[in-house]
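Here's a structure for you.
Removed from the display is one protein chain of the complex; every other protein chain stays in position.
And now, chain A:
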Amino acid sequence: MTTALSMRGLRKSYGPNEVLRGVDLDFVGGEVHALLGPNGAGKSTLLGCLSGAVRPDSGVVVIGDDTHEGFTPQQAFDAGTAIIYQHFQLIDDLSVADNLYLGGELKSRSGTTRIGEQVATANRVLRSVGADFDATQLVGTLSVGQRQLVEIAKAIRHRPSLLILDEPTAALSADEAQLLLGLVQRLAHDDGIAVVYVTHLLREVLQVSDRVTVLRDGEVLWTHDTAELGMDDLIAAISTTAGQAASADSRPASSSSDRVLLDVRDFSVAGSPPIDLSVHDGEIVGIFGLLGSGRTNLVEGLAGVRPTAGTVTLSGREVSTRSPSHARADGVVLVASDRKEQSLFGSMSAMENLLMPHYSVLSTPWRKRSRESQIFDGIAEMVHLRPARATLEADSFSGGNAQKLAVGRWLGQLGTASVMLLDEPTQGVDVGAREEIYHLLRTFARLESKAVLFVSSDPEEVLALADRIVVLVDSVVAGVLPATVDEQELVALAHSDGPAGAAFPTEGLSHV
């Protein structure tokens, strides 16, 4: 076995934020090496350093006899590194062969493309990855699993010594995923490629990898042979239990009553299996699940963004989920993830951003500037907006203050919403502002006939904010847990196979 690639002392910071703090790691030919780590551990940055997308501040990458202090993507390619991203980089309207040769077409002497030769070679590569379709087919007609094979064919056509796969099964069905895992092992064991396999699915790690490295806070926590490891080791490694104790201590008493405020029955979003869910008056419910668990679909469905089936009632009155304006009229509002794209009006002022949903209500029919600024001042003070300047453009605010603008819309005098839905409420928000936003949400929930339902991929956030936790697996409720649950149990349930194969009790959990 030869070392295909070594990293020594890789460091990378973004501003004051140290993402990689001296990573040493070796990838060996003929081995599948799984890379694990909680969100923010530095996985994407590490991959970026290998693909040439990110230039490390210090440290080296050694490939064979060459020592690199950072690549361009072209140099990474020349050095024999291939990376397959989570999102396919294929063009639907071109054939498989054309995609494989895009930008590196086989040319005849007169400059025309040698199509026949491309198709023949492409077909040979496709057979070697176990594909059963022809290279002349358009990529757009292929299934997701078949497209993944095209991506792999494209990567191995150049006979790389290192192949990096980033969450390759995220979009695949269970059967397709199994086929892919088999292929990944053949590529490593038979062809001698060093495969780096990034995933958050622990059962895949155990099944496919020969060695596991866990990253945490920009450092290698440990590297072990997979044969020595069990599921418990992996769960312990990606949970960050230290943070949980603190947040559990500081957690304020729940304000929830026994009265059901939001009742969701047989609710299905865009064809997903129907689920039931209830949120009590004064309660903050957290939805936890992995990428692809249907967590975002659920809140977007409730807010009227996606087509739904089933019934939603608020204090017994039916809520329309036909559109966001219908849902809002019935008291359900959404603070979407990715506030720049989905929540804020970047070039408009802070005041306009806060008041946008309310101009109609505030006007008679004329707008009253004095009343508008009075309401803005009230909300800005309540959410501690900094700087509290009405005319400043939304784009000029930091992440935390921008999120206060998005959340603040539904607070204060204008708070006609009864249930606030939030998707990743503190994504890209610094720690201080995060606590402030939690406080705002708790204060909101405590008002009469209000509740909060939020989605998060961060177990710490769910444990810190929620009164009750709903775990989604494959768009189905895998379990409902109390807020006092141990972080490892929570993460383990989200990694389980859903309610059928759940090894964890969902009721009567012993309190820690």
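Definition applied: a contact is a pair of C-beta atoms (placed from the backbone, for glycine too) under 8 Å apart; a residue touches a chain by one contact, two chains touch by 3 or more; residues count from 1.
Convention: contacts and distances are computed from a predicted model.
One chain of the complex is hidden; its UniProt record names it "ABC transporter permease", one of "Transglutaminase", "ABC transporter permease", "Cytochrome c-type biogenesis protein CcmE" or "Fumarate reductase iron-sulfur subunit". Only one of the listed residues, A:259, A:367 or A:439, touches the absent chain: A:367.
Among A:138, A:221, A:260 or A:392, only A:392 touches the chain left out of the display.
When the missing chain is restored to the complex, the residue among A:110, A:347 or A:370 that touches it is A:347. Although one chain is not drawn, the whole complex shows that of A:154, A:409, A:468 or A:495 it is A:409 that touches it. Only one of the listed residues, A:328, A:404 or A:468, touches the absent chain: A:328. Contact residues of chain A toward the unshown chain are 303, 305, 323-325, 328-329, 333-334, 336, 341-348, 352, 355-357, 359-360, 362-363, 365-367, 386-387, 392-393, 396-398, 409, 430, 432.
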